[in-house]
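Missing here is one protein chain; the remaining ones are kept as they sit in the complex.
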Amino acid sequence: MKVALFGAGRIGKVHAASIKTDPRSELVAVTDVVSEAADALALEHGIKARSAGDILADASIDAILIASSTNTHADLIEAGVKSNKAIFCEKPIDLSLERALGIRKVAAGHGKPVMMGFNRRFDPNFAALKVALDSGEIGKGELLAVTSYDPAPPPVSYIKVSGGLFRDMMIHDFDMCSFLFGLPKTVMAHGSCLVDPEIGKAGDVDTAVVVMTYEDGRIATIRNSRRAPYGYDQRVEVLGSAGTLAAENEIENTVVKSTAAGVMSAKPVYFFLERYMRAYAIEWSAFVDACVDGKPVPAGIQDGVNALALAEAANRSLSEGRPVEVTPGLTGA
Amino acid sequence: MKVALFGAGRIGKVHAASIKTDPRSELVAVTDVVSEAADALALEHGIKARSAGDILADASIDAILIASSTNTHADLIEAGVKSNKAIFCEKPIDLSLERALGIRKVAAGHGKPVMMGFNRRFDPNFAALKVALDSGEIGKGELLAVTSYDPAPPPVSYIKVSGGLFRDMMIHDFDMCSFLFGLPKTVMAHGSCLVDPEIGKAGDVDTAVVVMTYEDGRIATIRNSRRAPYGYDQRVEVLGSAGTLAAENEIENTVVKSTAAGVMSAKPVYFFLERYMRAYAIEWSAFVDACVDGKPVPAGIQDGVNALALAEAANRSLSEGRPVEVTPGLTGA
Amino acid sequence: MKVALFGAGRIGKVHAASIKTDPRSELVAVTDVVSEAADALALEHGIKARSAGDILADASIDAILIASSTNTHADLIEAGVKSNKAIFCEKPIDLSLERALGIRKVAAGHGKPVMMGFNRRFDPNFAALKVALDSGEIGKGELLAVTSYDPAPPPVSYIKVSGGLFRDMMIHDFDMCSFLFGLPKTVMAHGSCLVDPEIGKAGDVDTAVVVMTYEDGRIATIRNSRRAPYGYDQRVEVLGSAGTLAAENEIENTVVKSTAAGVMSAKPVYFFLERYMRAYAIEWSAFVDACVDGKPVPAGIQDGVNALALAEAANRSLSEGRPVEVTPGLTGA
Partner (left out) sequence: MKVALFGAGRIGKVHAASIKTDPRSELVAVTDVVSEAADALALEHGIKARSAGDILADASIDAILIASSTNTHADLIEAGVKSNKAIFCEKPIDLSLERALGIRKVAAGHGKPVMMGFNRRFDPNFAALKVALDSGEIGKGELLAVTSYDPAPPPVSYIKVSGGLFRDMMIHDFDMCSFLFGLPKTVMAHGSCLVDPEIGKAGDVDTAVVVMTYEDGRIATIRNSRRAPYGYDQRVEVLGSAGTLAAENEIENTVVKSTAAGVMSAKPVYFFLERYMRAYAIEWSAFVDACVDGKPVPAGIQDGVNALALAEAANRSLSEGRPVEVTPGLTGA
């Protein structure tokens, strides 16, 4: 299965490496608006950098992997559908929910897999929690708590084009909640600017808590911060009728040092590249499974729409200072 | 220091044992509306059961410890003030915030210590977290998360007279938030009946999430459930600008068993008697410190009013489905 | 049950407190060669300091608790037997195995309980491990590893009269091995002086490893050091045919701090008073059970002889540089 990569930045490089780990897929082309980036990645993988149009027109290419900037995602999905290619797209579909709904329509008729890159579903820890939850090991889930802190905020220049914390960062946690608990009925968002006042000046928050309630009384909370100086803090915990499941952080190493100063152990792995390295490879193989073996994609366009709808609801809740209902019809509920 | 105990039930027995652990205090009398209970406890401690009036009239008694049912607390505080005794009272002051405000007035002029039994402030784990937080070990606190699950719900008959989850159970967590973060500006409550439908029929919830926001942008969340089948789950976590502090559960023993079935360790200690046994003794000594050495009480009437004001705000928020402001003037802010 | 205490030092005070925790026993007298120590402890407990002879002659006293210096243990056990009292004696019986064997004979005909203070058998963690091991939860035990480090060495003056590391410190670990695995066939000792050269000059080691082999092929190792700067390190681990059991340290509190410097948790509790406080109370109640209810003592004179025989074998092994057989006939095997 021949794959072309759109976007040779940080996340593009991660995906290029993942493609290599599955013997059924092969990276054959790369493109980037920054031609130097495309050339460097191409050189490293012994391939050629090509233009986007050239790639889309090449019938020998089976799939495109969209890891370019957010504002290109929707157009590239459309182009990929027209070119009859399997499509793997980084989150989000678009910053506009309306545009995302348009893409949902376009993708609906596509005969090839379209998969959204919600990588955390493939993290072995969260995946193991999901299996245990679904198999009833703690009875019926009741309270879900997602903790998700980045080690440090991105530059304010990035914040300005990010679409805001809910669509840029918490979107992963919205998807995690959908993955584990399905779709909620209401969303209540609280947010503050505690990490960097520049983020507040850019109109965004850097610290947020969202509570979502479900038709059947279940409740989920998400806590986000743009800064956790000890590393990437990524935990999920579910209380069920028969017990609790908690997926803890992965740590840098297992050494424990005990001295008069206390007992010290290693920090969580630093950021998403370290934490989700295995997840990216597993995620990619799931996409190849869909392309090669016809298996269903584990995270599709509707999942991308759902996460975006929750992010939009959170934005509305934050600005209106009250819980909002998730717009019916938008979500896959 | 001679102490008389009001209430010979479960919590009364705990306090009777605590009084024994401080050589400066001596239990000299006990009273209970159930005279058999008073007699049994008196026998065990080699003292006499007496009437409430008799105790209050006895000038040789320095302090009263109120561990009787909630509806007697306010009256007994008033009586204790009139009898010029130091007063230790179990939470809450009363189910009515108005009544509690009246008690605040009464106690204001009292020349003796009046202390509320917010035992968790004295738990060595939470106390250590508080010390570390206040000393700036994680910079400035930003996000506070309190997890507090009981092992099993009380009988519905108790629920009916309890004043509801917020005033009966979460009141401890409200106090924990006040202890660590001070007083909030808004309270948003979510609640469900997931554990036992009879609790719902009694007009209460058994599962709840509360989010509180602070003037300076800090945010606190409390998660409560009446049921955690593995024991009493009592944890506190604070994200600060320089790191995270987490107080984890205490466990029954430190044995870890590794077999083909997995790695198993002991459960959290079962309930408040086990978990807070040390806290009760430390708490009592703090009261004796106040009585004997004139130290300030670490949790006074205003703290009782504050917790009650937050519980009432949570009730309002839950019934109105929106965040409510904490009534100014009520709290000690 | 009326109890007299011999020895008002550190361990005597611990036992005096334990006696108080069991409502069936009462401390009525104390004696010590340092009369100030006896007076102080007597004052604290509202009793009188008396002479040893006076106590032994007092027929109203049911039991004596021997917590005086090691060189008085054997004489006091003999005196206690003659005075027809139940006897609780701190380890060891004596530094001389021969003398201990004589005591075994004396105690054999005694109609009252004689119990040795091997407190670690009553530690809730080790006791839970023992229950799990005996109930076959990890199949048949194969490899036993005891880690036992003191936080800091005692003064060299103490070392000189201690009887050496094997009889003074490791004797507890020998008993732990006997408790869990029974009696070994061979003992091989290795020892060094790494902590304080003065200990070496006093003819002792401060760091030691002992390996014991059992008739059926099981193997136990003990690691001792007089110094672990982070506190009292007391762990036991057993590999069995179906898994591993490990009893870990108890820690000062459960707070975990995560910062850029790493993840820090509390140290093990500092020393035996902190770690084994609960064990001392449980141990005492076991002795009262034996006295009051006629239950068997959980650690008797033979257990004291066994531990001493293993310590002596370790001394021989260390001086001869080879494994030695445990002298048959001495031990309770």
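When the chains are written out, they are named A, B and C in that same order, and each has its own residue count from 1.
The rule we apply is simple: a residue touches a chain if its C-beta (ideal position, glycine included) is under 8 Å from a C-beta of that chain, and two chains touch if they have at least 3 such contacts.
Worth saying up front: this structure is predicted, and the values here are computed from it rather than measured.
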| item | value |
| --- | --- |
| Chains shown that the absent chain touches, full complex | A, B, C |
| Touch criterion as defined above, residue of C:1, C:17, C:194 or C:251 at the omitted chain | C:194 |
| Among C:21, C:69, C:83 or C:213, residue touching the chain not depicted | C:213 |
| Residue of B:47, B:106 or B:266 in touch with the missing chain, whole complex considered | B:266 |
| Positions on subunit A contacted by the hidden chain, ascending | 23, 44, 124-125, 128-129, 132, 137-138, 242-250, 252-260, 266 |
| Residues belonging to subunit B that touch the chain removed from view | 228-231, 233, 251, 258-268 |
| Absent chain, residues of subunit C that touch it | 142-143, 145, 147, 149, 188, 190, 192-195, 207-209, 211, 213, 217-219, 221, 223, 225, 227-230, 233, 239, 241-244, 321-323 |
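In this text, only the chains that are shown with their structure count from here on.
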| item | value |
| --- | --- |
| Steps needed, at fewest, to go from subunit A to subunit C via touching chains | 1 |
| Rotation angle (°) superposing Cα atoms of subunit B on subunit C, nearest 5 | 180 |
| Same or different contact residues where subunit B meets its copy subunit A, judged by the half mark | same |
| Whole-Å gap between the CA centroids of subunit A and subunit C | 57 |
| Geometric centre distance via CA averages, subunit B-subunit A, whole Å | 41 |
| Shared interface positions of subunit A, touching two or more other chains | 228-230, 233 |
